[in-house]
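To start, I am sharing the structure in question, which I have written as structure tokens.
One protein chain is absent from this view; the other protein chains keep their places.
We call the chains A and B, going by the order they appear; numbering starts again at 1 in every chain.
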Amino acid sequence: MTNKLDRTEIGLLIALPILICVAFVLPKWIVNYVHVSMGTGLVALGVMIQMRAGLVSFGQGLYFCIGGYAAGMMAKFFGVTDFIILLLVGVIAALLISTILGFLLRRYREIFFAMLSLAVSMILFGLLSSIEDLGSTDGFNLPTPSYLGWSPEGETARLTLYTLTCFIAIGCAIALNRFLKSPIGYINEAIRENELRVEYLGTSAHKAVHITYVVAATVSAIGGVLWALPLGHVDPEMTNWTTSGQFVFISILSGIGNIAAPMIGTFILEIVRVYAVEISPNTWQMILGTVMLLTIIFLPRGLWSLVTRAKNSTKSTQVSAQPAGE
Amino acid sequence: MLTAIAIAVDGLGFAAWLFLSSVGLTLIYGVMRILNIAHGGFYALGAYSSAWAIGLYTATGSTIALSFLLIPLAALIAGGIAGLLVERGILKFMYGRDEVLMVLVTYAIFLILEDVTKLIWGTESYIAWQPAFYFGTVDIFDIPYTVYKFIIIGTAMVVGLALFLVLNKTRVGKLLLVVIEDREISSALGINVTLFFTITFVVGAILGALGGAITAPEISVSPGIGAEIIVLSFAVIVIGGMGSIGGAMIGALIVGFARAASVHIYPPAELFSIYLVMAAVLAVKPYGLFALAESRKI
Partner (left out) sequence: MTTILETKNLEMKFGAVYAAKNVNISISAGEVMGVIGSNGAGKTTFVNMVTGHLTPSSGEIIYRGQDITGGETRDITRLGICRSFQIPQLFPELPVIENILIALTIAKQENAVLFRAAIDQSLEAEAHQILARFSIDQYAHQEIQTLPQGVRKLVDIAMATVAEPELLFLDEPTSGVSADEKMDFMRTLIEALKSTKTAVLFIEHDMEIVEEFSPRCVAFYEGTILADGPTADVLADEKVREFVIGSEFHRKTSDQDNKKVSN
């Protein structure tokens, strides 16, 4: 029972080969957007799983940036270009930092969590902006990654990285889907609703929040590495609060109902952004803000609630047909 | 010695600017329990309208002295209109909702205001330096400071004092304290809570715009200033304890001096020293230095 795939996971597994095939069919620029939005999508997922616990992180860019910079610095200062090592370094950096910061942040809720997470991410922003060896506000470039000694170039390099990114992104999404159904994920929903009761039921809300924070940080750092490598560049903007705000935007828009929603949401947002910036560069944020307001007012559970609502209306008729109880 | 004086004067200057820019934020939070990210938008609107008005006015070649009037006027008009529109148009439908949700709502409004600013004034920078140098400079131990800096410090003190007097010595202020204490009871007592909210929000917006307007002559007004000030003013009000005017003043002084100190002692730390102070205060006193204790739940 516990190891069976649920519908979301099956959907993600079906999406994987399609996602990979897309690279060979669609024009290159669209594929590039798919590629980077898998990275940012993972960060949005990190925001979303915290939102399940009622925590809005206005500083998730911190780990997005840590992932990107850790990988970048590994390449810049130690000349390492191996994809797996770069990814691991990003993950380890995020694990370490989030575990330590988690002891502080797990004590905060609501707007205080939002502001403290923002403050912490801005410390890194200020720090990176002033370190000249890391290019200050301009950031620095990353090399093309190699794979266990194999160093592809050109098209091959691009497609290899893309394929691996697809695997990792889908893998992360499935893992997070499991996480949400695990006891900790379940307890998170309870923490959002009533933390006092959670403690009275006999478990530590702080611990659950801490674990969630670390998981979110890790997946965001993976997103950071996967985002930075295809672009070949990192800069402090990754941890500016306005960047974090966009991840929050995606989570609000997609809701906390389903893991796939933020991934799809990120991609749509990227595409819409391309056109919006092209057609009317000065109204892009206005569109974002308006859409966000409308979502909050009319679809408080996000756009995905439209999908589940449609599903539930067919399901509820079956349920009510059964006698109540066992 | 010289450094210490420079830090003191600069710190005071920063603090005055920070206080003016964040007191509206703390006022709105204190009364309405809304952590208003759109405050950054009001600040930017104030800065742009003031820089733009000063630019137009000085182009006519008239005496600069009168341009000082344009600063509060710009804040009043820009902040007043924007504040009223936001409160009447959006926020009034959302009162009583979760605090975190209100943060998201005001973030959305912030995004909208950013583009409104761009649509009105474009994306190029505005520089309106004339008022800042009109009174020339004074030397304190051989370091020249513009008199304008001291005007800002004076304005901050006047605004702080005025708010203190209104809140503590007038009938309106006392009624407002009742509203803060308990919304339901105050409406039962016949106090028009909605009106108080509208006025508070508009006043807060005007104060935010004033922060921008008064700074405009000292800086190059360009896109992004709203996003920058919002984090700084978060730091200020969080340190002092959100919702407290006195707290905002202390917070502004702490952040102002921290920034001035790093500017003079170790410049690269300028950007993150502020956030470091904010995080440190939050780590030790989670709800700020002057926050009231939370009431019990069961």
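Here is the rule we go by: a residue touches a chain if its C-beta (ideal position, glycine included) is under 8 Å from a C-beta of that chain, and two chains touch if they have at least 3 such contacts.
What you are looking at is a predicted structure, and each value in this text was computed from that prediction instead of being measured.
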Pick from A:Phe103, A:Trp150, A:Tyr186 or A:Tyr275: which residue touches the chain that isn't shown? A:Tyr186
Touch with the omitted chain, as defined above, among A:Phe78, A:Trp150 or A:Tyr200: A:Tyr200
Among the options A:Leu118, A:Ile168, A:Ile211 or A:Leu253, which residue touches the chain absent from this view? A:Ile211
Since one chain has been left out of the picture, which residues of chain A touch it in the full complex? 1-2, 175, 178-179, 181-187, 189-190, 193-194, 196-204, 211, 215, 319, 324-326
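In this text, only the chains that are shown with their structure count from here on.
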Averaging over Cα atoms per chain, report the distance between chain A and chain B in Å. 33
Can you tell me which positions in chain B touch chain A when the two form their complex? 35, 90, 93-94, 99-101, 103-105, 107-112, 114-116, 118-119, 123, 227, 231, 234-235, 238, 267-276, 278-279, 282-283, 286-287, 297-298
Of all residues in chain A, those that touch chain B in their complex: 54, 56, 58, 104, 107-108, 110-112, 114-116, 118-120, 122-127, 129-131, 196, 240-242, 245, 248, 252, 282-286, 288-290, 292-293, 296-297
